[in-house]
Structure formats: structure tokens, C-alpha cells
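Structure first, then comments.
A single protein chain has been removed from this complex, and every other one stays in its place.
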Amino acid sequence: MAEKQHLLTVQDLRTYFYTRVGVVKAVDGVSFHLDAGEALGMVGESGCGKSVTCHSIVRLLPPAGSHIVGGKILFEGDDLVQKKEREMKRWRGKQIGMILQDPLVSLNPVHTIERQVGEAIRLDNRRQNKGFIRQKVIAMLERVMIPSAKLRLSQYPFQFSGGMRQRVLAAISLARQPKLIIADEPTTALDVTIQDQFLRLLKELQRQYGLALLLVTHDLGLVAETCDRVAVMYAGRIVETGSVEKVFDDPAHPYTRALMMALPELETKKKRLYQIQGEPPSLLNPPSGCSFSPRCSEVMEICRKEYPPSMPTEAGGVAACWLWANRSD
Amino acid sequence: MSETPSYRGVWPTIKRLPLLPALLLMPILLFGTLGPLFYSHDPVAMNPAHSMQPPYLFGGQASYFLGTDHLGRDVYSKIVEGARASLVVAVTGVLLAGVLGIFLGMVAGYFGGWIDEVIMRIVDIQMSIPAILLTILISAALGGGLITITICVALVFWTQYARIIRGETLSIKEREFVLLARMAGCGTGRMFVRHIMPNLVSTSTVVATLQLGRAIIIEASITFLGLGIQPPKTAWGLMMAEGRMYLSTAWWLPAFAGFAIVITVLGANMMGDWIRDRLDPKLKQL
Partner (left out) sequence: MLGLLTLIGVSIIIFVAVRLSGDPVLLLVSADASQEEIQRVKVELGLDKPIPIQYLIFMKNSVKGDFGRSTRYHRPALELVLNRLPATIQLALLAFLVSVGLGITIGVISVTRKGSWLDFSGKTFAMLGQAMPEFWIGIMAMLIFSVKLGWLPTSGRGGLTHLILPSLTLGWFSAASIMRLTRSSMLQVMGSEYIKTARLKGNPEWVVVWRHALRNALIPVIAMGGIQLGRLLGGAVIVESIFGWPGLGQLILDGIYSRDYSIVQTGVFVTSTFFILLNLATDMTYGIIDPRIRYE
């Protein structure tokens, strides 16, 4: 029986970086899917490959030395991995929008805000005059809650605060009404007080536009608040997926469990925060077998020899762990 | 699907060594220092009987490989002999410029205030006069010759040193070890010698090597105009000036001297780039 087609299906994506010292397997077999109206949170430590996955989807990897060496990225059925660079502009902006991490450097310093947002709008409204575009820009800026939008049109990015710049980026990514928005750590560079505001805005816009949202972050709290499903990444692979409620409540994978234990709680008075012992593995020379095995408290013999398969869990997703594989047999 | 790129192995390592620049610089270094060993004919002796011979490959004699000039002198020998003049002027000139520029730049950056203002104002003023015009003026003032042109080179290039070294000194000045030394009561002279100058070495070296090529060009240009090294001394610029009059009949007179200049400057520039990439890539804007 054929499955209903997802908006975005990533199958076994592999993105490697070729450096002077060796091959870095930044993304080594990542699979997940996303539907319209859904919010998927992608979490993991720094360097686990979340950002590279996002850049791979829109094919914005740095040109020198990095390549998608395998897998498929199916957007409404089209495999983006097979598309040539000059074809990609059909999907970027119009179908898939992306909010980059650092608002400080993500906006062109020598163009006005009107021009930057207007450029995106103009790509869909080529024959319209300046006045028409301007109205749309103002509408867009107001949508992302930028006060006195009209006055700010002729200003430059350096005249905006960090939070406002991030909203401008959100406006730019939504301007062409794409079906999917990827937010790559959108709040990491913001003050804590502004983070909340921005995420609520994002959630509201998702609801308004009926978007699919892929939220990449290392902050589990954000995922809990904003997302329907979660995918946990470790060392270039996804170790667990599922609904946010169930995964947070009863994680299947030891790594996810360790992450939950490391979350500071307000209720119980713990003296020390839990720390996962050991360090993330080098992606140059990943250990054989399960990549989490050196740090896993429940490691078994087989974990060191073979990488576990992804088996379905009760949370509606999958987990890649020998414990789980044995359980479901 | 994107292709897997292949590794290059040995090639990157070889590429890292500055082989090509070294090769290009070899002639001027050898000729400049060991000159007379390399030629068989006296570059100065006039030999009217053999004048205006074309190069060997164009119908001339083997013993006059690159031809002879209007006075019968062997072009190849003259090129070897002329290397010394250019080498001496460029190296000495840049060194002198360095001494002056580093000193003034350091002083300006360290003390700041009116000293900085005055020195930088002088730099600005001098840089408002195009280099060649300045050299023309000075060589006219002091008369031509090797020493004059060396002084000219020094005076042209010290300003660039001063600006860059001043910038470097400004940032070094704020570093912790300098503040600590000052708190420990370190005197100014000692401060310069033991703390600041050692940190200026790499930048100074980069600037010096990048300027060598330009120095050779300026020296050759001024000599070409007749205001630099004077006859009967042998110099590449002179060969080109003399040869210019015979362009239609004896093209080899200016051509080979010119090649010598270009190859040398090319080698100096490439070497300068290589040194800069290894020591201080921030200076890429030069």
C-alpha cells in the first residue's frame, strides 16, 4: 500500500566534507519526514550535523570540499539532490524558506530593509511598480511585529537590534509564502528575553500560513514548547524520532534519556546538573558500531560491533538502539 | 549526485615550497653577487667591429648569445653585470626604508598624541606626491648615481612601513604582556627592544619582501629616464633607454634587459606573496 506522500521526505542523506586531514562524515544516513502544518524539532549537541542537514536540503553547502554523496531529499516528490544548482532557485524562497542563525551577518549591510524584503516580493511580482511592492513590504514587516514599519523602510541593518533583524529575516523567508520554513538555531544569537517572543511569533506565523516548520536547535525547552515531533541527532545520525510528548516523557534511546536527565528542573532541588560522561566522537574517525556506545550507560557487546537498525517506537517514530531492537523482536 | 573529488597527494606538498619564485630569483642573486664568473666578454669594453649582432637564434654568432649592442658590447654580459646594480639598490633601499619606517611607525603608534599626529601628517604629505615624481625630484636634487637612487627608494617606501607598523604597534600596545611590563616599571627603550619589536618581525618581513619588486621597478624606471644609475655603469634600465633608439633595427637591445627585469620582479613578488601567506595573511590587501 502506498504511503501518503509527505511534504518533505529525507531518505538516508549523507553529506561528507573532504578536508586535508580526511573525510568528515557530517551527515551519515539521516532519514525523516515532515508534513504541512507540522513542526519538527531537530535537536542535538553542537557539531552533530543538524545545520549541515538543513544546508543540504536547500543545497547551500560551501562549494569547496563538501558534497552530498548519497540519499534523497524528496520535496513533493522531486529529488532535490539530483537537481542542478541553477534549477534550485525554483525551490529556494518560493517553496522552501530558511532563517539563518546569526542575524548580525545574515543581512546585506549595504541594502536598505525595504530593498531586502522587497527583493523577495519582487521575484513573484515582476511587473508591479515600486509603490505596490512597498505596500507589501510594509504589510510583511507588520506581520512580523516590527513597530513603525513605514519609518524603517529606508534604514539599514546596522540600525536594527538583533531581535528585529531576526524578524526581518523571518519576513524575508515568508515573503514568497513557501510551504516549508527551516529555522537554523534562530534564537541562539538572541537575548533570552527576546527568544521567547520570536518563537511565539514563528509559531503564530506557522499557524497563519499553514506551514511546515523544521526547527533546529540545541535547546530542548524550545522544542517542547513549539514542536509536534522531535528528531534527536547524534554524530551525524538520527537516533530517535517521535511525538514530542511521548519522547520527552519516556525516551527510548539512551542518548535521549541522558539529554532529558541533563535538563535542569525547577521542582526538585538537584545539587549538580547531570552531565553525560565522555565527549562526542570525532566525525573523522567515528567508532565502529553505534556511535554513542563509548558513552552509553547501557552499552552491550553488539553495540560496539554493529550500528543498530532504526526500529519503530511507541512514540510514533523510530529509535536506533540495540536495546530497542531486541525489545520489539 | 555530486562527484567524489580525488586526493592530490604529493602535489600539495610541492606546491607549498616556493620553487618557482626561487628559480626566478636565482639569476639576479647569482649574477648580482658573483657576476664576473658568469660572463665571458667584458660588458664595458667597446668592440665596434662586432656591433649590432643579432642573437644566436636569430642569425648571430654563438659567442654573443644574446647579440651585441651598438657599441659592440655583449648583451648577455651586460645583463649579468647590470644585475648587481639593481640588486644593491633594491635591497639596500628597502632595508633603509624599513629602518626609518619601522622606527617612526613604532614611535608614532606607541606614544600617540602629537608625535603620532606629526609623523602621520608627514606621511600623508609625502604620499600626496606620486612616487615617481618624488624620485625625479630627489634625484634631480642630489644628482644621479647609485647612492642617490638608493636614497630615493628608501624615501619612497618608508611611508608604507610607517603606516603598517604604526597599526601593528597600536594593537600590540594593548596586549597583556605590554601592560604587565609597564606595571613592572619597564623603561621605554627596553620596552621597544624586548617587547614590541620582536612582535613586529613577521609583519616587517612581509612588507619588505612585497616591496622588493616595486623597488626594482622604480629603480629601473628612474634609470631609464636617465636620472638614476649613470653610464658608464651597467644597468638594465640604461640598456633599455639606449636600446629604445634602435627598436626597429635591433630589437634585442631593450628586449632582453626588459625580460630580466620582469622575471626578477615576478620572482620577488611571488616570493613576497608566499612569505606573506605563511607569516601574516591579514596583509592580503597589499
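In order of appearance the chains are A and B, and numbering begins at 1 in each one.
In this text, a residue touches a chain if its C-beta (ideal position, glycine included) is under 8 Å from a C-beta of that chain, and two chains touch if they have at least 3 such contacts.
The structure presented is a predicted model; accordingly, all values stated were derived computationally and were not measured.
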For the full complex, contacts between the hidden chain and the displayed ones involve A, B
Checked against the full complex, the residue among B:P27, B:G112 or B:G258 that touches the missing chain is B:G258
Which of B:L25, B:I196, B:A220 or B:A235 contacts the chain that the document leaves out: B:A220
In the whole complex, not just what's shown, which of B:L57, B:V99 or B:L142 touches the removed chain? B:L142
In the full complex, which of B:A22, B:I115 or B:I132 touches the chain missing from this view? B:I132
By the contact criterion defined above, which parts of subunit B meet the unshown chain? Give residue numbers in ascending order. 121-122, 124-133, 136-138, 140-143, 213, 217, 220-221, 224-227, 237, 240, 244, 247-248, 251, 254-255, 258, 261-263, 265-266, 269-270, 284-285
Touch residues of subunit A, complete complex, unshown partner: 58, 60, 62-63, 85-86, 89-94, 97-98, 100-102, 105-111, 119-120, 123, 156, 158-159, 169, 172-173, 175-176
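Operating definition for what follows: only the chains that are shown with their structure count from here on.
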Can you check how far apart subunit A and subunit B are, centre to centre, with Cα atoms defining each centre and the answer in Å? 54
